[in-house]
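Shown here: the complex without one of its protein chains, the others still in place.
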Amino acid sequence: MQVFDFEKDIDMKKLDKTNTRTEIQAPLSSKGRFWRNLYRDRQLYLFMLIPFAYIIIFAYVPMYGLQIAFKSFKPKLGIWGSPWVGFDQFVKFFKSYQFSRVVPNTLILSFYAIIAAFPIPIVYALMLNSLTNDRFKKVTSNITNLPHFISVVVTVGILTQVFNPRTGLYGSIVMSLTGAYPSDPFKSAENFRHFYVWSGVWQNFGWDSIIYTAALAAVSPEQHEAAQIDGASRFQRVLHVDLPAILPTIVIMMILRCGKVMSVGFEKVWLLQNSLNLNASEVISTYIYKMGIASTGTTDYSYSTAIGFFNSAINLVLISLVNWVSKKVGETSLW
Amino acid sequence: MEKSIVKFKKHVKHSPGDKVYYAISYIIVILLLLVVVYPLIFIVSASLSSASAVSTGRVFLWPVEFSTLSYEAVFAYKDVFIGYKNSIIYTLAGTLINIIVTMSCAYPLSRKTFQGRKFFMKIFSFTMIFSGGMIPSYLNISRLGMIDSIWAMLLPGAMSVYNMIIARTFIQNSIPTELLEAAQIDGCSDTAYFFKVVLPLSTAVISVIGLYYAVGHWNSYFSAFLYLHSKDKFPLQIFLREVLVQNQFDASMIFEDAENVVQRQGLQELIKYSMIVVSTLPLLILYPFVQKFLKKGVMIGSIKG
Partner (left out) sequence: MKRLVAVSAVLALVFCMAFAQGAPEVEQETSNYDYTMPTERVTLTVGVKEDIVVADWETNLMTKLIEEKFNVNLDFITFPSKEIGTKLNLMAMDGGKGMPDIILHAAKDNEISSWSSMGVIIPLTEYFEDDTLAANIQEAWDRIGFDYRGQVTSPDGEIYTIPSFNQSYGNEQPMKIWLYKPFLDALGLEVPTTTEELREVLKAVVNGDPNGNGKKDEIGISGTSIGLNFASSPSGWFEAIMNSFVYAGGDQFLTVENGKLGAAYTTEEWKEGLAYLRSLMAEGLLQDNILTQDNSSFKALINSEDPVIFMKVWYTAEGDIDKSRIARYSEYVGVTPFYGPEGKHYMTYRQTVASPRLLVSSNCKYPALAFAIGDYLSSEEMSIITRWGERGVDWDYVTDMADTSAYDGMYEKVGFDKYIVCYDDASFWSSGNPQNKSWRQQGPYVRQYAIANGQSNVKGSIKDYQYALAEYQYTLQNGDSKPEEIIPKLVYTDEENSQINEIKLTLKTYVDEYASQVIDGQKDLDATWAEFQSEIKKIGLDTYLSVSQNVYDRMYK
């Protein structure tokens, strides 16, 4: 039995041109082709109708709000009536005292999280999938899903309790090994990053692996059989059958992940922040939050929208870049 | 075919290399399991301990001074039951809508010859990155007359582009184009292909995105507080948060009976844990069902090359 590699064995571009269904042999002008394809795909467009309407109504219409990033928003005048100020809000952000700290902190935290957290669910899914005891697999995956549901407040609470240098597990262990309490791990800015990232890994590796497990479910047993016939060991089978099968999923997940680089969430950072680790823990989201509550005059929506816009712009650049690279290197890409 | 696999497994002896591989894998997985399980046990134990035990940090593994006080406190707030009812409705109805819209979107985009494929992908992806913000979204819903209606809980989140991309990727990569070719030769329309071939073969991805959507609905707090006014429409999370937030100590009170104040303070520490259990339990029932589909999504039907 043949082992199909669907991506490589079928030349999609060739298939493109052989339109096996329509009989119309119209002249191949670009204008003509456009309308002909429109007709050919008419049912597919029908499928698209509802989703497209949805995205326009609920996602694109509210986007007019983005203009306040370029305005000086006054509630009295509303969104349309407020005066334009061009890039002033952005310049204000770039020139602000905190800019040089919050932006790199956000990026560093995000990249660290990506590098650490991205491979682990994949490895876990591959490993778990390769085991043979079904009952064990079910129970394990059920359990490893659960941390995902723990609220961030509790996660940080457990973290601070376990690593307390005096009363926590960490403190007790060091005390019994060395006879003295350890120094406080929460004082250091670097540790903040480690705590942030690895608590995230712990919390989400199980849940994030679901997608890969699902992808692995689609790997046909024939391929494994064939590999076994060829003498591959279990490990080699994981590497050469399972992994390539989920590679497109992995690439897409990676691209999507890169589209969120600037969006470091607020809550966990806020809970782990203290006055000694601000060099690492002051990020864009906490900065915006503090600006909001500190303010005694009207909240400066223009400023926070401008910062949000800046974040999105960076995210867009990054995701386009990664998408372009993956197109060059392989066949999988977002667009 | 299945028989042959079974036969194969029985006959294949694990080579030494394989034994090492399995040993290492099991060890790693079990270690991960332990790291995960400890805090989970802690949370359940904490939720079943007394308020003072928890707030004085005496709970480490098992419940200390067993008490169901934290659960009682949560359920004493009768509105929690309204919340449960609403959340179930939103989750079921919402997930159904989600799956329909998502699959309708993912299918055309999975067809490589679909005209406008790139265009649509860009249009959709852009919305993952840029959004108008809370105020314009609220105003939009208000203009549509959906404020304080169940539709505000079901429609604005009708499709997550992220989940749609996952679905598209699946359909694209797991369903071989030979099937499409074969179907087209047989005169099968795009619509028929969807219902006869794509859907049945997509049970794995439908269950995954269904799970994601269901969990999203169940945990949703933000859209509810944004778009809903009437208490009788609030989902579970809103009520749970109230219980949590309101058991916090308020220093502006005068002349408290300190004992009671401390008792309520302790309650807040405690309720954090029982809240997790209360809101997660229903989901635990859901996941095993999903798991079934993750096994079955294997290719059926052979491909005549």
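Labels for the chains are A and B, by order of writing; each one numbers its residues from 1.
FYI, a contact is a pair of C-beta atoms (placed from the backbone, for glycine too) under 8 Å apart; a residue touches a chain by one contact, two chains touch by 3 or more.
Given the structure is predicted, the values throughout are model-derived calculations rather than measurements.
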Shown chains that the omitted chain touches within the full complex: A, B
Of B:66, B:81, B:119 or B:195, the residue in touch with the unshown chain: B:119
Selected from A:60, A:118, A:235 or A:324 as touching the chain missing from the view: A:60
Contact residue for the chain not shown (choose from B:85, B:143 or B:292): B:143
Residues from subunit A at the interface with the omitted partner, ascending: 34, 56-57, 60-61, 63-64, 74-81, 96-98, 157, 160-161, 164-167, 181, 183-184, 186-187, 274-278, 282, 290-291, 294-300
Interface with the undisplayed chain - residues on subunit B: 52, 55-57, 73, 76-77, 115-116, 119, 123, 134-135, 138-140, 142-143, 147-148, 225-226, 229, 231, 238, 241-243, 245-267, 269
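The working rule: only the chains that are shown with their structure count from here on.
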Geometric centre distance via CA averages, subunit B-subunit A, whole Å: 16
Subunit A residues within the subunit B interface of the complex: 2, 4, 6-7, 10, 12, 15-16, 20-21, 34, 37-38, 40-41, 43-48, 50-52, 54-55, 57-66, 79, 124, 127-128, 130-132, 138, 140-147, 149-151, 153-154, 157-158, 161, 167, 169, 202, 205-206, 210-211, 213-215, 217-218, 220-222, 225, 228, 233-235, 248-249, 252, 256, 259, 301, 305, 308-309, 312, 315-316, 319, 332, 334-335
Residues of subunit B that touch subunit A when the two form their complex: 1, 4-5, 8, 12, 14-15, 17-18, 21-22, 25-26, 28-29, 32-33, 35-37, 39-40, 42-43, 57, 60, 101-102, 104-105, 107-108, 111-116, 118, 120-133, 135-137, 139-140, 144, 155-156, 158-159, 161-162, 164-166, 169-170, 172-174, 176-178, 181, 184-185, 187, 189-191, 194, 204-205, 207-208, 211, 219, 272-273, 275-276, 279-280, 283-284, 287-288, 291, 294-299, 303, 305
